[in-house]
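Here's the structure we're looking at; comments come further down.
The block that comes next holds chain A.
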Amino acid sequence: MALLAVKGLTKYFGGLRAVHDLSFDVQTGEILGLIGPNGAGKTTAFNLIAGFIHPTRGEILLDGESIAGMKPYAVTRKGIARTFQIVKPFRKLSVLENVTLAAFLRFPSRGEAESQARQVLERMGLESKISALAVDLTLSEQKRLEIARALATQPKLLLLDEPMGGLNATEIEQASLLVRDICKGGVTIIWVEHVLKAIMNSSNRVVVINQGEKIADAPPEQIVENPDVIAAYLGTKKR
Partner candidate 1 sequence: MRKSLILVMAVLFLTLMAIPSFAQDTLKIGAPQPMTGPDAPFGSKFQKAYNLALEEINAKGGVKGKKIEVIIEDHQAKNPLAATVTEKLITQYKVLALTGGRASGQAVEIASVAHRLKTPYLVDHPSADIITSKGFEWVFRNNPTGSIYPQAFNKFISEIPGAMPKSASVVYDNTVFGKTIANSAMVFLKSKNVPIVNDEAYPVNTLDFKPLMTKVKAQNPDFLLMVAVSTTDAILLTRQAKEMGVAPRAFVGFGGGFGVADIATELGPLSENLFSSAAWSGNPNDPATKAFYKKFFEKYNFYPKEHEVEGYAAIYILADALKRAKLTGKLEENREAIRQALLKTDMVTVFGKVKFGNYKGPLGDQYTNQNIYSPDHSVLAQWRGGKLLNVYPKSNAEIDVVFPDPTVKR
Partner candidate 2 sequence: MKKIVIALSLILLFTAPLIVSAPFFVHLMIMVLMWTVLGASWNILGGFTGQVSFGHATFLGAGAYTTMILYLKLGIAPWYGIPIGGLVAALIALPIGFICFRLRGPYFALSTLAVAEIIRLVALNWESLTNGPVGLLITTLPDVTFRGRSIDWENKIPFYYIIAIITLGSIVATYIMSRTRLGAYSLAIREDIDSAEAIGINTVQARVAALSLSAFFAGVAGGFYAMYLRYIDPDAVFSIALSIEMVFIAVVGGLTTVAGPLIGAIVLVAFGEIFREIFLVHFKLVGHLIFYGLMMMIVIRYLPEGIWGRLRLRFGSQH
């Protein structure tokens, strides 16, 4: 059984069709890339899965159990964690506190939650920043902090919303390694990204959406050959 199965997911905002009849699966242990041009509905799809908005139609199954329409905190408790495209750290709290808060979900005592948080932060390479305020971190560090915070809830499935956005080349390289590392640690990942280089190198499979609909679902090497994808990305040639 697929870890996550999305079936016929549809969302309208007023008259605007943001996501239309979207279906895809994610298998345990996979890294699934989700790409598409701006405004294609990727973030909407994320928000639907994470419970931040409720679908107009369609099903979302986690381990066969429907989670559509659940509140975000309930979805997180079920084992889906997310990051945000525009980082939303708890700005005036320390890095450790940011992650400890998330660890409380599985470790109710502060001591245990803190030690869990320290472990995660070490894996994310943020151990030296533990007592800094989140607002004082660089963008790249804040992105890592968000991932750390998500991981501290011990998710089965991690939704990454443009973790590379705004990073420079070396940082992107590091981030790619990190994502693969997280996956090896047993967390399934769905990953929205504009830095296609990274996504093509790291994903097992890529789903492409355009104007709310799925236009391709294949391994990366097939995706780059797909004429529909090229058209969606580079635009059709002016005739």
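The candidate set was assembled so that all candidates are chains of the complex that A comes from, given by their letters.
In this text, a residue touches a chain if its C-beta (ideal position, glycine included) is under 8 Å from a C-beta of that chain, and two chains touch if they have at least 3 such contacts; residues count from 1.
Bear in mind the structure is a predicted one, so any value in this text is a computation, not a measurement.
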Touching partner of chain A in this complex, picked from 1 or 2:
2
Give every residue of chain A touching candidate 2 within the complex, in rising order.
50-52, 71-74, 76-77, 81-82, 84, 88-93, 97, 100-102, 104-105, 108, 110, 149-150, 152-153
